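Please read the structure below before turning to the comments.
Of the protein chains in this complex, all but one are displayed in their positions.
Chain IDs A and B follow the sequence of writing; residue 1 opens each chain.
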Amino acid sequence: MLKKEQNDLLTQTGPGTPGGRLFRSYWLPALLASELPENDCPPVRVKLLSERLIAFRDSKGRYGLMDEFCAHRGVSLWFGRNEEDGLRCPYHGWKYDYTGQCIEVPSEPEESGFCNKIKLNSYPLIERGGVLWTYMGPPEKRPPLPEWEFANVPPEQSFTSKRIQESNWLQAMEGGIDSSHVSFLHRGDLNSDPLFKGAKANRYNLNDSRPVFEVVESAGGLFIGARRNADNGHYYWRITQWVMPSFTMIAPRGNHPVHGHFWIPIDDENCWTWSFDYHPTRALTEEERRAMEEGKGIHVKYVPGTFRPLANKDNDYLIDRAAQKAGKTYSGVEGIAMQDASLQESMGPVVDRTKENLVSTDNGIIMARHRLLRATKALIDKDVSPPGVEAVHQQVRSAAVVLPPDKPFVEAAKEALMVRVGTAHASV
Amino acid sequence: MLKKEQNDLLTQTGPGTPGGRLFRSYWLPALLASELPENDCPPVRVKLLSERLIAFRDSKGRYGLMDEFCAHRGVSLWFGRNEEDGLRCPYHGWKYDYTGQCIEVPSEPEESGFCNKIKLNSYPLIERGGVLWTYMGPPEKRPPLPEWEFANVPPEQSFTSKRIQESNWLQAMEGGIDSSHVSFLHRGDLNSDPLFKGAKANRYNLNDSRPVFEVVESAGGLFIGARRNADNGHYYWRITQWVMPSFTMIAPRGNHPVHGHFWIPIDDENCWTWSFDYHPTRALTEEERRAMEEGKGIHVKYVPGTFRPLANKDNDYLIDRAAQKAGKTYSGVEGIAMQDASLQESMGPVVDRTKENLVSTDNGIIMARHRLLRATKALIDKDVSPPGVEAVHQQVRSAAVVLPPDKPFVEAAKEALMVRVGTAHASV
Partner (left out) sequence: MLKKEQNDLLTQTGPGTPGGRLFRSYWLPALLASELPENDCPPVRVKLLSERLIAFRDSKGRYGLMDEFCAHRGVSLWFGRNEEDGLRCPYHGWKYDYTGQCIEVPSEPEESGFCNKIKLNSYPLIERGGVLWTYMGPPEKRPPLPEWEFANVPPEQSFTSKRIQESNWLQAMEGGIDSSHVSFLHRGDLNSDPLFKGAKANRYNLNDSRPVFEVVESAGGLFIGARRNADNGHYYWRITQWVMPSFTMIAPRGNHPVHGHFWIPIDDENCWTWSFDYHPTRALTEEERRAMEEGKGIHVKYVPGTFRPLANKDNDYLIDRAAQKAGKTYSGVEGIAMQDASLQESMGPVVDRTKENLVSTDNGIIMARHRLLRATKALIDKDVSPPGVEAVHQQVRSAAVVLPPDKPFVEAAKEALMVRVGTAHASV
């Protein structure tokens, strides 16, 4: 349970808010690179942390991310002409380069230098792993480029998608570190989803619906260990990584690709759910890639032409009560991603955390909130850079391991929880 | 005309409001029993008096009505699994019985007794006459079960429907006790609607468009008498019953079933219009029942899969100006129910009663408001139970009678205005 002020602090990320300053300490995924597929392609509207921005790719392939609205009279640059190294406002031809600098105002004599004084607020936008990343904080604090493994493997080894989620980012992220709901909500999918089924360990998940949670602080966030009974007195450990502020990586299953998420605020009532799958040592198979494209695993089907899920709150997530009754799905909603999203959205745009009743299995959530609050306070009060900014905090993996009963999981799985190039993830 | 404070008091019924406390003194219709057609069927979302609730029917057939959101982390129980004597949250399997009591938290050891401490706010939900009734007030004040005649006759003698009305409850209810608009708005329907036409007295309605109203307080509310000229110097009296807070029963016509309404706040800008037809002494004919199902009389056609009328404000109620011009309908809207609803919704979500100009034919409305204000004040100030709570207040009938000119209608029609089992309603 949180006080109202705490809930506000964690859930509000607009300009000038403490939570907004926290998020502005990190490189954040802003767009799929495929949204800007070629030089001089149409610009794309981007809303992040309650700011309305425009992204474009100039004639030389440089990416720009800047205020959506022309500095002249406020027209949206989404209608802009992207040509000859800049984005030109269609109203009076004012032109901006990829840094937001105005480089031409046709009505003013060039020699006046007028356009030099006009610059749109802008942020760096760089490509890594098929994702365009931005950093929205003060330039002098700009951290090193992101080093998440999924974005560093060769493209044939990974698949990334994004979807709009109609809720605050925090309740979405809390679902991502909540290992305990798998035995309920996703029960029907462990043995049917092509990206989950067949793992030997799935029966541990299904047989032991009262896992014991151990949560340990990591350098960048938390190790969240869920312990279930395995065979011969051993334990089956599923270890989720949470790295501040909103990177989560779920424990893998069998030889399936490993997957994870970012939860990035659009505004305080909507967020982007970024979902990636990758394998550290092999290309994804055609079957795997097709399954991901078809919305299996943690991915979704879309309303055509949008990133909104086809199953959404306006159609009650296409709930199928017969499938629910038959146990084919647990909640009646199809697909792991929408099972999560539907419940998180059902909490309302921003869940009221003054009313919740948390239990021991929520320990990961409790500790994540605590860490977020602490880091925000340190950032605001003492200008301390928060965990998760450094590259080494990002070079992490989730893991699924079977351990003897007397081994502390963090120590026993130490190697498995770090990126080791050329070595597969630890999975059961 | 009302002062703004009076209008607010009468129209606001959320938790903690005086008007909300008044409504929470009564058994209110909450759902059609057919919405929960069998044991362990899917739960149904219910919004009443601005509270978001979930209704379900357990494995033993018991009905539950409780907070929509799981006490754990706020997920909507609409996605819940209804099985084995309880509704289970699909997120982590917390399970509630029909009283809202949490009876299982799978992650917690049973012996901890944790779940005993978790109870959702809940209300009784009982079936009577094909309707599920709830009482949302303090348990110690719970009144006897509702005794409305339509809900007590055998099922083959009655038909009940409900529809969403996009206005505050009070302006809807005021339409229900406003006998004077019949000669205008419904003029075209008296002789064409299969559930209205053919009554000998219809011509009294159409011939005398300046009825004289007499309104007399009853034990539970008001008798609203509308006097029109009949033959041979006699008077044709149509007597509407209003029982607090929002039960209305319109005078019958010929041997048609008699009908009435409840107007139940969903929130302050929407209400449920409940509409019933019944005959005290005979089964409804097949033709009558089919007409009701097809939206004749006081019933409506729906947007498929919803309780929203097919003719609604988004489509201008399918207004037919040619039919209006030809006098087939008076307002261009088809059907008695939607003729009323369209006009009441056109007043805006909550009509501003500081601006109205009432006349003598609004006397029923004036006295009803006065009685509501008085009863609310007595309830708030002195904890006096309001009229309409007692079963005897509910055992009433409307009536249509022809009386000699010297007879006061309440006295002359005394018997006709009470439920008399085995005797038909008094009609002309």
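We take it that contacts are C-beta pairs under 8 Å (C-beta built on N, C-alpha and C of every residue); 3 or more make two chains touch, one makes a residue touch a chain.
Since the model is a prediction, treat every value here as computed from it, not as a measurement.
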One chain is left out of this view; which of B:306, B:346, B:385 or B:423 touches it in the full complex? B:346
Candidates B:209, B:281, B:306 or B:385 - the one touching the absent chain: B:209
Of B:244, B:258, B:333 or B:372, the residue touching the omitted chain is B:333
Residue numbers in chain A that touch the chain omitted from display: 40, 42, 69, 71-76, 78-81, 90-93, 105-109, 114, 118
When the complex is taken as a whole, what residues of chain B touch the one chain not shown? 171, 174, 180-181, 183-185, 209-211, 319, 321, 324-325, 330-333, 339, 342-344, 346-348, 351-352, 355-362
